[in-house]
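Missing here: one protein chain of the complex. Every other protein chain is in place.
Read from first to last, the chains carry the letters A and B; within each, the first residue is number 1.
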Amino acid sequence: MIELEGLTKRYGEKVAVDHLTFSVRPGVVTGFLGPNGAGKSTTMRLLLGLDRPTAGDIRIDGRHYDQLRDPLNYIGALLEAKSVHGGRSAYNHLLCLAQSNGIPERRVPEVLDMVGLTAVAKKRPKGFSLGMGQRLGIAQALLGDPRIVMFDEPVNGLDPEGIHWVRTLMQQLAAEGRTVFVSSHLMSEMSLTAEHLVVIGQGKLMADTSMAAFIHENSRTYVRLRTPEPERLRNVLHTAGIPAVAVSDGSLEVENVAAARLGELAAEHRIVLHELSPQQASLEEAFMQLTAGSVEYHAHTTAEGPEARRGGQGWGQGWQEGR
Amino acid sequence: MAHTTRVLQSEWTKVRSVRSTLWTLFAAFIVTVGLSALICAFTNSGYDDFSAEEKATFDPTFISFAGMTLGQLAMIAFGVLVVANEYSTGMIRSSLSAVPQRGTFMACKLLVATALVLVVGMLTSFITFFVGQALLGDLGTSLGEPGVTRAVIGGGLYMTLITLFAMGVSFVLRSPLLAFGILMPFFFLISNILGSVSATRNVGHYLPDQAGSMIMSVVEGGMEGGDRPYGPWGGLLIMVGWVIAALIAGYLVLKKRDA
């Protein structure tokens, strides 16, 4: 269990984290989302006692981080920023951390095996790829077999097999009753992994809710209908006062009406349905909806820009023609 | 207590598992002994050309530590690497999340490094003394002479203190580049210049290395710059003062600043 109360961090003028209050509960994977610069990494650093909060309070299982004796046994973290000495072998890196927290040495080869780095245990991380560094970081987080794990962008640099493995690992850790707190920019990945979401924007809490509720509240849901008799179906719907929109692929979309009711309606009028599927927007859409306006670096939406269409070939055409 | 033991063990693993760090200690030993031997050999062969005054203040003990001016730079490098590389590699984030008690973390790191440097420093000091005396031949002295044993043990202490000073400064600066950029020219050039130029000599005498190296001199006036307002132990005490100041500054930075 992680509890934050009124957590605030200022760097000079800039407020990185602004009165954050939420808690991360055990037994579920909690996703931590926000645009770049929203304060996610700062929050994670504050959680680990690396930065000192300007105001507010964080408790790990009821205690402050620096009150934890052997903290690796309570909370294990994978930080996005590099946190390994490139000249010290993976084995020795984990060993020195294990020793500082009274973790037996036999645990080191165990976690190395778990993340698939046994073959390079004696190698120095200087030569590791992004994905290998990530695996070492995960091994470090698991070292103390902690009740709380925190991952910052865990799938960065991993290949599909590695991504699949991390996802399963996190769900497993949560199923074992641990607290799993994970930040990621990959919405599609998050929607497969997390059950609960904490969303922040410009340092402020924007949502603290379940995945399903988040998507429901922040996006359009509708039912897609497909039938060999679209005209009849439209008539039936029209009579029932239900507006339906025809989509280019031949299906109909109906908003704000339960699929069950549409099914009953179709059965009543003996209309054959080839599809009757409730559609939900993706987490990405919901996230975009919520955080629009709190994004730091905006790329131009060049597609629709006036100069973009010049010459029908897109930007860059201008100066090429002018040559 | 058990907690401190673990952190000490952890810091020992850290020191011994990075090759570049261990190389600096080896370099400190080789450079000090090698250069001292060379200077002693030259001194032995050129002694006859020395002026009367030079002969009067000739200090066979001190001259066998001549290589330390360069050897201490390797010791400083060790101190900087042990501390500042934690920051430059990002290891500090792992270290402090494992040991959030920053005071304990710093104390254990210093203790492990000090113990190691003390052993290497003493070994270097004794060997460079014996090698130097052997090469000085008839000009040489022995541990039995008054003040000589103090000077040789002092040589080991000096190397240890200069490393501790570098570690304290590195905790303040938190960057190996910055620490090297300040410490190396300071101890290699600036301190020597300040100590030799008459206008700044009185200030220069109180710099850590100038004051501390007094412990290695046996014959009065044998050191460059002549009279000093303190004796060998007084000089070492001044150096200890510098080290304590650097370490306190380092502790305050570690305690107050975000990692």
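The rule is short, and it goes like this: a contact is a pair of C-beta atoms (placed from the backbone, for glycine too) under 8 Å apart; a residue touches a chain by one contact, two chains touch by 3 or more.
The rule is simple: contacts and distances are computed from a predicted model.
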Task: Per UniProt, the name of the complex member that is left out, chosen from "Phosphoribosylformylglycinamidine synthase subunit PurS", "Menaquinol:cytochrome c reductase cytochrome c subunit", "ABC transporter ATP-binding protein" or "Glycolate oxidase" - done: "ABC transporter ATP-binding protein"
TODO: For the chain that is not shown, enumerate the shown chains it touches in the whole assembly.
DONE: A
Task: Hidden partner chain, touching residue among A:Glu5, A:Asp145 or A:Glu195 - done: A:Asp145
TODO: With the missing chain put back, which residues of subunit A would touch it? List them for me.
DONE: 33, 35-36, 70, 73-74, 104, 107, 110, 113-120, 123, 127-132, 135, 142, 144-147, 155-166, 168-169, 172-173, 176-177, 185-189, 192, 224, 226, 228-230, 249-251, 259-260, 263-264, 266-267, 270, 272-278, 284, 287-288, 291, 295, 297-303, 313-317, 319-320
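Going forward, only the chains that are shown with their structure count from here on.
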TODO: Determine the centre-to-centre distance between subunit A and subunit B, using the mean Cα coordinates as centres, and give it in whole Å.
DONE: 51
TODO: Spell out the residues on subunit A that touch subunit B in their complex, using ranges where they run on.
DONE: 45, 48-52, 65-66, 68-72, 77, 79, 81-89, 92-93, 95-102, 140
Open item on the list: Which stretch or stretches of subunit B touch subunit A in the complex?
Closed with: 2-3, 6-7, 9-11, 13-14, 17-20, 85-86, 89-102, 256, 258-259
